[in-house]
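Note that one protein chain is taken out, while the other chains of the complex remain in position.
Per-chain residue numbering starts at 1, and chain names A, B and C are given in the order in which the chains are listed.
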Amino acid sequence: MKALVYLGPSKKELDERPKPDIAAPTDAIVRITKTTICGTDLHILKGDVPSCAPGRILGHEGVGVIDRVGPAVTAFKQGDRVLISCISACGKCVYCRKLMYSHCTTGGWILGNKIDGTQAEFVRIPYADTSLYPIPDGSDEEALVMLSDILPTGFECGVLNGKVQPGSTVAIVGAGPIGLAALLTAQFYAPAEIIMIDLDPNRLEVARSFGATAAVNSADGKAVESVMKLTGGRGVDTAIEAVGIPATFELCEEIVGPGGTIANIGVHGTKVTLHLERLWDRNITITTRLVDTVSTPMLLNIVKSRKIDPKLLITHRFKLDSIFDAYEAFGQAAKTKALKIIIDA
Amino acid sequence: MKALVYLGPSKKELDERPKPDIAAPTDAIVRITKTTICGTDLHILKGDVPSCAPGRILGHEGVGVIDRVGPAVTAFKQGDRVLISCISACGKCVYCRKLMYSHCTTGGWILGNKIDGTQAEFVRIPYADTSLYPIPDGSDEEALVMLSDILPTGFECGVLNGKVQPGSTVAIVGAGPIGLAALLTAQFYAPAEIIMIDLDPNRLEVARSFGATAAVNSADGKAVESVMKLTGGRGVDTAIEAVGIPATFELCEEIVGPGGTIANIGVHGTKVTLHLERLWDRNITITTRLVDTVSTPMLLNIVKSRKIDPKLLITHRFKLDSIFDAYEAFGQAAKTKALKIIIDA
Amino acid sequence: MKALVYLGPSKKELDERPKPDIAAPTDAIVRITKTTICGTDLHILKGDVPSCAPGRILGHEGVGVIDRVGPAVTAFKQGDRVLISCISACGKCVYCRKLMYSHCTTGGWILGNKIDGTQAEFVRIPYADTSLYPIPDGSDEEALVMLSDILPTGFECGVLNGKVQPGSTVAIVGAGPIGLAALLTAQFYAPAEIIMIDLDPNRLEVARSFGATAAVNSADGKAVESVMKLTGGRGVDTAIEAVGIPATFELCEEIVGPGGTIANIGVHGTKVTLHLERLWDRNITITTRLVDTVSTPMLLNIVKSRKIDPKLLITHRFKLDSIFDAYEAFGQAAKTKALKIIIDA
Partner (left out) sequence: MKALVYLGPSKKELDERPKPDIAAPTDAIVRITKTTICGTDLHILKGDVPSCAPGRILGHEGVGVIDRVGPAVTAFKQGDRVLISCISACGKCVYCRKLMYSHCTTGGWILGNKIDGTQAEFVRIPYADTSLYPIPDGSDEEALVMLSDILPTGFECGVLNGKVQPGSTVAIVGAGPIGLAALLTAQFYAPAEIIMIDLDPNRLEVARSFGATAAVNSADGKAVESVMKLTGGRGVDTAIEAVGIPATFELCEEIVGPGGTIANIGVHGTKVTLHLERLWDRNITITTRLVDTVSTPMLLNIVKSRKIDPKLLITHRFKLDSIFDAYEAFGQAAKTKALKIIIDA
């Protein structure tokens, strides 16, 4: 089968690889119909993710059709259309039983990282019963690819952890795909204001069309003043960090109001400064989270009821044969205006 | 001043009464600009509310302008435009300090009940600093009259107590003004389904236009089957009782699914049957609540941000001089299709 | 093997039965070392539990040693000492994934009810990985038998659902084993007052020795007055119903204070009257629950740390050969002062 293989920093190839086999009774083999590229795949290709060894098939998102199941799989059978979660959950360990699937002792984020992933014609999914979701009849499969990772990540790490509430004021720092996913899902809670902060005018424009009530271009170095002005000097109830660098995290520290929350989504490669000398008495909360994908059933419901249209995030489409072009378009997002890219396998 | 006075069961008059005076340092006198009639006012007129004695000026909703404040009032001054909460809160007692203003030991629902109310040219508001809210510039005052009672009641007693969540399934039994207020505010949480149940086709039609995803006319006695069919046999996550009679509460007992919640809003005059022999092992929650109006600041925010249009609830308008006609229209709602009626004072 | 078999209303026998086999890859066979009798077993014997057919081996509590596991069991191996949960949880269905194991679509309370139970030398446990718990080294096995059902039931249905809090006031109606389990576990939250209500002076005495701060004998029909006096007229924050008849549930309705919670544990065979005409505006919560045993890992921790001594609940011990005597002692609790009885298999 065809598969996109990581070969070490800055090296990848579209290779021919053997079709995967059932390795444990709880496995399923899924024939991929659609997958996509995540910012994390770019991190791997930069060599930033040591757990991912050369030779690995990349990708942790996608939808497909069950090809085969192990003898202990009871929820799925050959031919079922399924959504693949980016997180594999055994359903039994101490973390899974607290619904913290991200820290499953034998799962978590392993797809396209510690085991072969979804940018291929077939993929082996461990713990299939608790890591795949049936696709409801009549669903748009492209939309559902957004439920593998980006929507639950924006929702769980940003919106849920950020305690977004009806009538509250939210700032989202970073209007890339993940910040926009937080923007879309924040609206489940009817906040009164959603302020989007980014350097890219195009992405801010997209954010407005997705429901942001204000857009702040931080290029002038005055984002803090702008947010304070917009909030009558009080700061925001929720600041969502969706970039992953010290400057944006520290911006969140400056704009969060007393009693507010900073919800970190960004993947950070370096330490940040926490100004406890200013924040110790401000009654704030800071959260970090690797997505648990516990919200996937809810998101499936809400997509089905048309409260949200995940396809808004899709800007480009490619065939698996052209996945290098897809990576190119995704990697040059400032130029191509790419958000999420669908790859048909 | 003119005032609508309760004279005992089925008797009321539009009388001339002295303008109220400051009685305690925390009082304010408010000149009423707009008020409305509540279902509870009809209960009083039927003689169902023994705490309300003949001679009482009715009404516990409205907006107006501060005429005078007592010496301990610090948040308001003459000329300020204010929203009157139906609940008076001292801000100091054990219940107020738990944000359970409804049970304030010297306040609670006293306006138009134990003290003179708002269906008059002026009203005395005790504990003004914690019972009035400033009206934001540019607000539509008619819309804000809906924030005195009906919207916080639908929201707190129905939606908050009912734990409505993104993607969840809600049934609202009763599509009168209060059920419709629950319907409007339930949408703050993006439930996937909101099933409205009533006997009146017109009100069900209104409910659909307000965002209900399904409407069930219970006239055929098959509401339970209909709801079970709509929910794939699981029952609803939240059942909101917005009528106040045994039949509608018991309907909620039949349609609530395992792990679900029955949130009672209705004012009940008689006991109901609780089928614990069926429900003891169903992991359900039942809540009751007199509105605390703790959500008023949030609702003001959310109205300002145009996430909701409370004016949808307003069907008729009268002058204070014609308040008898207003009562007539409100009392004959099946015929007049009245929901909420604005009275200009 | 020897097993206590239900033969229809009022009939049971200690019979010889074949040792159970692995029936599904997720099964384990456990050799029982200790089991006990539950009030529910008496209900079955009265013929009150139609889901339990004649021929069924009774019992849903116990500890033992793994005899054999199916091929998909990964958490346990032969020789492991295990605690058996009264609830079988598949870990995969919609309810299990909400941690509502009691409503597992293929599990729940099935042991000694829909499948053969633990009052035998061996038992087959479905979904072993998510329905058994490893016994920590050095544990007292007798104490752990109390964790199969009675302690999680008292804790989850009574204490957690009842929202017992530091400094709060709790009443527990019924000082039988389950009420006493609620009493022991309520103390995890340091309530200021725990009022125990029962008709039996001996059980009230036991309750005092277990930490109740007041004991009310309701034989005089004045329990409501007594509780109101003890609470300065305010009523209790939490009323735990641990009997299962209308009179005790309605007592809870009378003693719960504004903003309080009635947490039902009792197994009710008949409907009760809910006085909504008095309670609709009292801001109360009523909960029902079949135990989910989600608290079992926490209870194992807390027993290990000696914050609680479950053996306080054990009053009698019998061999499996004498299980008829054990049933006799348990069934005549008023006379024998039996609480929980250990049966050595």
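Definition applied: a residue touches a chain if its C-beta (ideal position, glycine included) is under 8 Å from a C-beta of that chain, and two chains touch if they have at least 3 such contacts.
A quick note: this is a predicted structure, and the numbers were derived from the prediction, not measured.
Only one of B:T40, B:T130, B:T153 or B:N283 touches the absent chain when the whole complex is considered: B:T130.
Per the touch definition above, the residue from B:G91, B:P246, B:G269 or B:G331 contacting the chain not shown is B:G91. The chain omitted from view is touched by exactly one of A:K11, A:H275 or A:K319, namely A:H275.
Touch with the hidden chain on the side of chain B covers residues 25-26, 71-72, 74-75, 91-92, 94, 96-97, 99, 129-130, 294, 297. For chain C, the list of residues touching the undisplayed chain reads 165-168, 187-190, 192-193, 213, 297-299, 301-302, 304-305, 307-308. For chain A, the residues touching the chain absent from view are 95, 98, 100, 102-103, 244, 249, 258-259, 264, 266-277, 279-290, 292.
Operating definition for what follows: only the chains that are shown with their structure count from here on.
If each chain is reduced to the centroid of its CA atoms, chain B and chain C end up 41 Å from each other. The distance from the centre of chain A to the centre of chain C, with each centre set as the mean of the Cα atoms, comes to 42 Å. Multi-chain contact residues of chain C, defined as those touching 2 or more other chains: none present.
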